[in-house]
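A single protein chain has been omitted; all remaining protein chains appear in their positions.
Chain nomenclature is as follows: A and B, assigned in order of appearance, with residue numbering initiated at 1 for each chain independently.
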Amino acid sequence: MIWKTIKVGFHRLGSAPSFYRFSTVVSPWLWAGFALCSVIGVYYALYVVPPDYQQSDSFRILYVHVPSAWQAMAGYVVMSILAAIALIWRIRLTEIMAMMCAPIGAAFTAICLATGSIWGRPMWGTWWEWDARLTSMLVLLFIYLGIMGLYAAFDDKRKGARVACILVLVGLVNIPIIHFSVEWWTTLHQGKTIRIFGESSMHYSMMPPLIWMTIGVKLMFGAALLDRARNELLTQDRRKGWVRKILSNKGD
Amino acid sequence: MIPELEYAVYVWSSYGIFAVVVAWQILQPVLYRRRLMAELREEQALQSGEYDDPNP
Partner (left out) sequence: MTPTRKKRLVVVGLLVLGVSTATAIALVALNDNIRFSIGPSEIVAGDFPEGRQLRLGGLVAAGSVSRDPGSLAVGFKVTDCIHEVPVTFNGILPDLFREGQGVIAHGLLDETGLFHAHEVLARHDETYMPPEVERAMALAGSGLVCGEPLEDHLATVRGSTR
(Lines give C-alpha, C1' and ligand atoms only; values in the text may rest on other atoms or scores of the structure.)
Protein backbone atom coordinates (compact mmCIF):
# COMPACT_ATOMS: atom_id res chain seq x y z
CA MET A 1 0.00 0.00 0.00
CA ILE A 2 2.68 2.49 1.05
CA TRP A 3 4.93 1.11 -1.66
CA LYS A 4 2.21 1.76 -4.20
CA THR A 5 1.72 5.36 -3.02
CA ILE A 6 5.45 6.00 -3.32
CA LYS A 7 5.48 4.44 -6.77
CA VAL A 8 2.56 6.53 -7.97
CA GLY A 9 4.15 9.62 -6.44
CA PHE A 10 7.37 9.01 -8.34
CA HIS A 11 5.52 8.45 -11.58
CA ARG A 12 3.65 11.72 -11.08
CA LEU A 13 6.89 13.56 -10.30
CA GLY A 14 8.42 11.95 -13.37
CA SER A 15 6.01 13.76 -15.65
CA ALA A 16 7.54 16.92 -17.06
CA PRO A 17 4.92 19.50 -15.94
CA SER A 18 4.79 18.25 -12.36
CA PHE A 19 8.56 18.16 -12.08
CA TYR A 20 8.59 21.69 -13.44
CA ARG A 21 6.15 22.83 -10.78
CA PHE A 22 7.95 20.86 -8.06
CA SER A 23 11.35 22.33 -8.84
CA THR A 24 9.98 25.87 -9.14
CA VAL A 25 8.62 25.61 -5.61
CA VAL A 26 11.45 23.65 -3.95
CA SER A 27 14.57 25.22 -5.45
CA PRO A 28 14.22 28.69 -3.80
CA TRP A 29 13.91 27.01 -0.39
CA LEU A 30 17.08 25.04 -0.99
CA TRP A 31 18.89 28.21 -2.03
CA ALA A 32 17.64 29.94 1.11
CA GLY A 33 18.86 27.01 3.23
CA PHE A 34 22.23 27.20 1.55
CA ALA A 35 22.45 30.95 2.16
CA LEU A 36 21.65 30.51 5.85
CA CYS A 37 24.08 27.62 6.39
CA SER A 38 26.92 29.29 4.51
CA VAL A 39 26.52 32.63 6.31
CA ILE A 40 26.68 30.86 9.68
CA GLY A 41 29.47 28.59 8.43
CA VAL A 42 31.64 31.38 7.03
CA TYR A 43 31.10 33.51 10.14
CA TYR A 44 32.25 30.67 12.39
CA ALA A 45 35.08 29.74 10.05
CA LEU A 46 36.59 33.23 9.88
CA TYR A 47 35.66 34.79 13.23
CA VAL A 48 34.99 32.17 15.88
CA VAL A 49 37.17 29.14 15.31
CA PRO A 50 40.69 29.32 16.80
CA PRO A 51 43.73 29.17 14.50
CA ASP A 52 45.48 25.83 14.05
CA TYR A 53 48.58 25.05 16.13
CA GLN A 54 50.70 24.36 13.04
CA GLN A 55 49.04 26.13 10.17
CA SER A 56 47.68 29.19 11.92
CA ASP A 57 44.89 30.87 9.94
CA SER A 58 45.67 29.19 6.64
CA PHE A 59 43.80 26.10 7.83
CA ARG A 60 40.55 28.11 7.52
CA ILE A 61 40.70 27.32 3.79
CA LEU A 62 39.63 23.84 4.89
CA TYR A 63 36.07 25.05 5.42
CA VAL A 64 35.52 25.66 1.72
CA HIS A 65 37.99 23.08 0.43
CA VAL A 66 36.72 20.00 2.25
CA PRO A 67 32.93 20.45 1.78
CA SER A 68 33.55 21.09 -1.94
CA ALA A 69 35.72 17.99 -2.23
CA TRP A 70 33.10 15.88 -0.46
CA GLN A 71 30.35 17.25 -2.67
CA ALA A 72 32.39 16.70 -5.83
CA MET A 73 32.56 13.01 -4.88
CA ALA A 74 29.05 12.69 -3.43
CA GLY A 75 27.69 14.43 -6.52
CA TYR A 76 29.38 11.80 -8.65
CA VAL A 77 27.78 9.00 -6.64
CA VAL A 78 24.35 10.65 -7.02
CA MET A 79 24.99 11.02 -10.75
CA SER A 80 25.97 7.34 -11.01
CA ILE A 81 22.81 6.16 -9.26
CA LEU A 82 20.71 8.34 -11.56
CA ALA A 83 22.67 7.07 -14.56
CA ALA A 84 22.10 3.44 -13.57
CA ILE A 85 18.36 4.07 -13.17
CA ALA A 86 18.34 5.92 -16.48
CA LEU A 87 20.06 3.03 -18.27
CA ILE A 88 17.89 0.31 -16.76
CA TRP A 89 14.45 1.96 -16.67
CA ARG A 90 14.96 4.57 -19.42
CA ILE A 91 13.21 7.27 -17.41
CA ARG A 92 13.79 10.54 -19.20
CA LEU A 93 13.82 12.69 -16.07
CA THR A 94 16.61 10.65 -14.45
CA GLU A 95 18.62 10.91 -17.68
CA ILE A 96 18.28 14.69 -17.51
CA MET A 97 19.05 14.81 -13.78
CA ALA A 98 22.14 12.64 -14.23
CA MET A 99 23.43 14.87 -17.01
CA MET A 100 22.80 18.05 -15.05
CA CYS A 101 24.86 16.74 -12.11
CA ALA A 102 27.99 16.98 -14.25
CA PRO A 103 28.46 20.77 -14.50
CA ILE A 104 27.73 21.24 -10.78
CA GLY A 105 30.09 18.45 -9.81
CA ALA A 106 32.72 19.92 -12.10
CA ALA A 107 32.29 23.29 -10.38
CA PHE A 108 32.89 21.74 -6.94
CA THR A 109 35.88 19.79 -8.23
CA ALA A 110 37.30 23.04 -9.60
CA ILE A 111 36.78 24.79 -6.23
CA CYS A 112 38.47 21.89 -4.48
CA LEU A 113 41.48 21.93 -6.81
CA ALA A 114 41.86 25.73 -6.77
CA THR A 115 41.54 26.18 -3.01
CA GLY A 116 43.75 23.15 -2.38
CA SER A 117 46.41 24.67 -4.58
CA ILE A 118 46.15 28.02 -2.77
CA TRP A 119 46.43 26.19 0.55
CA GLY A 120 49.37 24.10 -0.62
CA ARG A 121 51.49 27.08 -1.65
CA PRO A 122 52.17 28.46 1.85
CA MET A 123 51.92 25.17 3.77
CA TRP A 124 53.54 22.52 1.59
CA GLY A 125 55.63 24.97 -0.40
CA THR A 126 54.15 24.09 -3.78
CA TRP A 127 51.08 24.89 -5.87
CA TRP A 128 50.87 21.42 -7.34
CA GLU A 129 52.47 18.00 -7.00
CA TRP A 130 51.56 14.88 -8.93
CA ASP A 131 50.71 12.78 -5.91
CA ALA A 132 47.91 10.21 -6.00
CA ARG A 133 45.28 12.36 -4.25
CA LEU A 134 45.80 15.48 -6.34
CA THR A 135 46.09 13.56 -9.59
CA SER A 136 42.95 11.47 -9.02
CA MET A 137 41.01 14.64 -8.18
CA LEU A 138 42.19 16.22 -11.44
CA VAL A 139 41.07 13.07 -13.26
CA LEU A 140 37.63 13.55 -11.68
CA LEU A 141 37.45 17.04 -13.19
CA PHE A 142 38.32 15.63 -16.62
CA ILE A 143 35.70 12.89 -16.28
CA TYR A 144 33.06 15.49 -15.42
CA LEU A 145 34.11 17.62 -18.41
CA GLY A 146 34.11 14.54 -20.63
CA ILE A 147 30.54 13.70 -19.63
CA MET A 148 29.42 17.26 -20.35
CA GLY A 149 31.19 17.27 -23.71
CA LEU A 150 29.81 13.91 -24.77
CA TYR A 151 26.26 14.90 -23.89
CA ALA A 152 26.61 18.22 -25.70
CA ALA A 153 27.92 16.53 -28.84
CA PHE A 154 24.64 14.70 -29.52
CA ASP A 155 21.69 16.36 -31.26
CA ASP A 156 19.42 13.59 -30.03
CA LYS A 157 19.54 14.41 -26.32
CA ARG A 158 18.06 11.11 -25.16
CA LYS A 159 20.65 9.13 -27.07
CA GLY A 160 23.39 11.48 -25.88
CA ALA A 161 22.29 11.02 -22.28
CA ARG A 162 22.37 7.24 -22.57
CA VAL A 163 25.87 7.22 -24.06
CA ALA A 164 27.11 9.69 -21.44
CA CYS A 165 25.49 7.61 -18.67
CA ILE A 166 27.76 4.71 -19.65
CA LEU A 167 30.76 7.03 -19.29
CA VAL A 168 29.42 8.05 -15.87
CA LEU A 169 29.44 4.44 -14.70
CA VAL A 170 32.91 3.85 -16.16
CA GLY A 171 34.22 6.91 -14.30
CA LEU A 172 32.71 5.73 -11.02
CA VAL A 173 35.83 3.64 -10.41
CA ASN A 174 37.74 6.85 -9.75
CA ILE A 175 35.73 7.70 -6.62
CA PRO A 176 37.14 4.96 -4.34
CA ILE A 177 40.58 5.72 -5.77
CA ILE A 178 40.29 9.34 -4.63
CA HIS A 179 38.96 8.30 -1.25
CA PHE A 180 41.61 5.68 -0.49
CA SER A 181 44.54 7.33 -2.31
CA VAL A 182 45.95 8.69 0.95
CA GLU A 183 45.86 5.23 2.50
CA TRP A 184 47.03 3.08 -0.39
CA TRP A 185 50.03 5.14 -1.39
CA THR A 186 52.42 7.61 0.16
CA THR A 187 51.18 11.04 -0.80
CA LEU A 188 51.98 14.65 -0.10
CA HIS A 189 48.36 15.16 0.92
CA GLN A 190 47.75 14.20 4.53
CA GLY A 191 45.48 11.36 5.58
CA LYS A 192 41.85 11.44 6.59
CA THR A 193 40.89 13.82 9.39
CA ILE A 194 37.18 13.25 9.63
CA ARG A 195 35.96 9.73 10.19
CA ILE A 196 32.38 8.58 10.28
CA PHE A 197 33.42 5.44 12.11
CA GLY A 198 35.96 6.09 14.82
CA GLU A 199 37.40 9.33 16.09
CA SER A 200 38.18 12.37 14.00
CA SER A 201 41.53 14.05 14.53
CA MET A 202 40.07 17.53 14.60
CA HIS A 203 39.46 19.38 17.82
CA TYR A 204 35.74 19.68 18.57
CA SER A 205 35.96 23.48 18.72
CA MET A 206 36.85 23.48 15.00
CA MET A 207 33.98 21.26 13.87
CA PRO A 208 30.85 23.52 13.70
CA PRO A 209 31.76 25.52 10.57
CA LEU A 210 32.67 22.32 8.76
CA ILE A 211 29.25 20.87 9.53
CA TRP A 212 27.42 24.05 8.50
CA MET A 213 29.33 24.39 5.26
CA THR A 214 28.87 20.72 4.40
CA ILE A 215 25.10 20.90 4.86
CA GLY A 216 24.99 24.19 2.95
CA VAL A 217 26.92 22.83 0.02
CA LYS A 218 24.63 19.78 -0.15
CA LEU A 219 21.55 22.02 -0.27
CA MET A 220 23.22 24.09 -2.95
CA PHE A 221 23.89 21.02 -5.06
CA GLY A 222 20.21 20.11 -4.86
CA ALA A 223 19.08 23.63 -5.71
CA ALA A 224 21.41 23.98 -8.68
CA LEU A 225 20.44 20.51 -9.90
CA LEU A 226 16.71 21.33 -9.83
CA ASP A 227 17.32 24.66 -11.61
CA ARG A 228 19.37 23.08 -14.34
CA ALA A 229 17.10 20.07 -14.81
CA ARG A 230 14.11 22.40 -15.12
CA ASN A 231 15.85 24.40 -17.84
CA GLU A 232 16.89 21.28 -19.69
CA LEU A 233 13.32 20.00 -19.56
CA LEU A 234 12.03 23.28 -21.00
CA THR A 235 14.60 23.18 -23.80
CA GLN A 236 13.81 19.59 -24.76
CA ASP A 237 10.04 20.11 -24.61
CA ARG A 238 9.96 23.52 -26.26
CA ARG A 239 7.45 22.33 -28.87
CA LYS A 240 5.19 20.56 -26.37
CA GLY A 241 1.84 21.77 -25.13
CA TRP A 242 2.72 22.17 -21.46
CA VAL A 243 5.54 24.58 -22.25
CA ARG A 244 3.23 26.69 -24.42
CA LYS A 245 0.78 26.79 -21.56
CA ILE A 246 3.47 28.08 -19.20
CA LEU A 247 4.49 30.67 -21.80
CA SER A 248 1.01 32.04 -22.25
CA ASN A 249 0.20 31.84 -18.53
CA LYS A 250 2.73 34.24 -17.18
CA GLY A 251 4.90 36.97 -18.54
CA ASP A 252 8.10 35.80 -16.92
CA MET B 1 35.16 44.06 11.60
CA ILE B 2 37.33 42.24 9.08
CA PRO B 3 39.35 39.64 10.96
CA GLU B 4 43.11 40.05 10.76
CA LEU B 5 44.36 36.73 9.55
CA GLU B 6 47.76 35.36 8.89
CA TYR B 7 48.07 34.17 5.29
CA ALA B 8 45.18 36.55 4.62
CA VAL B 9 45.73 36.65 0.85
CA TYR B 10 45.48 32.88 0.60
CA VAL B 11 42.42 32.60 2.83
CA TRP B 12 40.51 35.43 1.15
CA SER B 13 41.27 34.28 -2.37
CA SER B 14 40.03 30.77 -1.49
CA TYR B 15 36.77 32.09 -0.10
CA GLY B 16 36.57 34.43 -3.10
CA ILE B 17 36.84 31.54 -5.55
CA PHE B 18 34.15 29.68 -3.65
CA ALA B 19 31.85 32.74 -3.75
CA VAL B 20 32.40 33.33 -7.47
CA VAL B 21 31.72 29.72 -8.43
CA VAL B 22 28.61 29.57 -6.24
CA ALA B 23 27.36 32.84 -7.76
CA TRP B 24 27.81 31.33 -11.20
CA GLN B 25 25.77 28.28 -10.17
CA ILE B 26 22.93 30.62 -9.20
CA LEU B 27 23.20 32.95 -12.19
CA GLN B 28 23.73 30.48 -15.01
CA PRO B 29 20.27 28.85 -14.74
CA VAL B 30 18.58 32.24 -14.36
CA LEU B 31 20.29 33.76 -17.39
CA TYR B 32 19.79 30.63 -19.48
CA ARG B 33 16.12 30.52 -18.59
CA ARG B 34 15.59 34.16 -19.44
CA ARG B 35 17.19 33.71 -22.86
CA LEU B 36 15.22 30.54 -23.54
CA MET B 37 11.91 32.10 -22.55
CA ALA B 38 12.49 35.12 -24.81
CA GLU B 39 13.35 32.79 -27.66
CA LEU B 40 10.28 30.65 -27.11
CA ARG B 41 7.96 33.62 -26.90
CA GLU B 42 9.36 34.98 -30.15
CA GLU B 43 8.83 31.59 -31.79
CA GLN B 44 5.29 31.47 -30.55
CA ALA B 45 4.57 34.99 -31.73
CA LEU B 46 5.95 34.16 -35.17
CA GLN B 47 3.68 31.13 -35.48
CA SER B 48 0.56 32.89 -34.30
CA GLY B 49 1.19 35.86 -36.60
CA GLU B 50 1.47 38.29 -33.69
CA TYR B 51 5.13 38.91 -34.33
CA ASP B 52 5.98 42.55 -34.03
CA ASP B 53 8.98 42.93 -36.31
CA PRO B 54 11.38 45.46 -34.79
CA ASN B 55 12.95 46.18 -38.25
CA PRO B 56 10.17 46.15 -40.80
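Keep this in mind: a contact is a pair of C-beta atoms (placed from the backbone, for glycine too) under 8 Å apart; a residue touches a chain by one contact, two chains touch by 3 or more.
Bear in mind the structure is a predicted one, so any value in this text is a computation, not a measurement.
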Touching partners, among the displayed chains, of the absent chain: A
Candidates A:S18, A:T187 or A:T235 - the one touching the absent chain: A:T187
Missing-partner contacts on subunit A, residue numbers: 50-55, 59, 62, 84, 87-89, 122-126, 129, 131-132, 166, 169-170, 172-173, 177, 184-188, 190-193, 199-206
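As a convention for this text, only the chains that are shown with their structure count from here on.
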Gap in Å, rounded to a whole number, between the CA centres of subunit B and subunit A: 19
Touch list for subunit B against partner subunit A, complex: 3, 5-8, 10-11, 13-15, 17-18, 21-22, 24-26, 28-30, 32-33, 36-37, 40-41, 43-44
In the complex, subunit A residues that touch subunit B: 31, 38, 42, 46-47, 51, 56-58, 60-61, 64-65, 68, 104, 107-108, 110-111, 114-115, 118-119, 121-122, 220, 224, 227-228, 230-231, 234-235, 238, 243-244, 247-248, 252
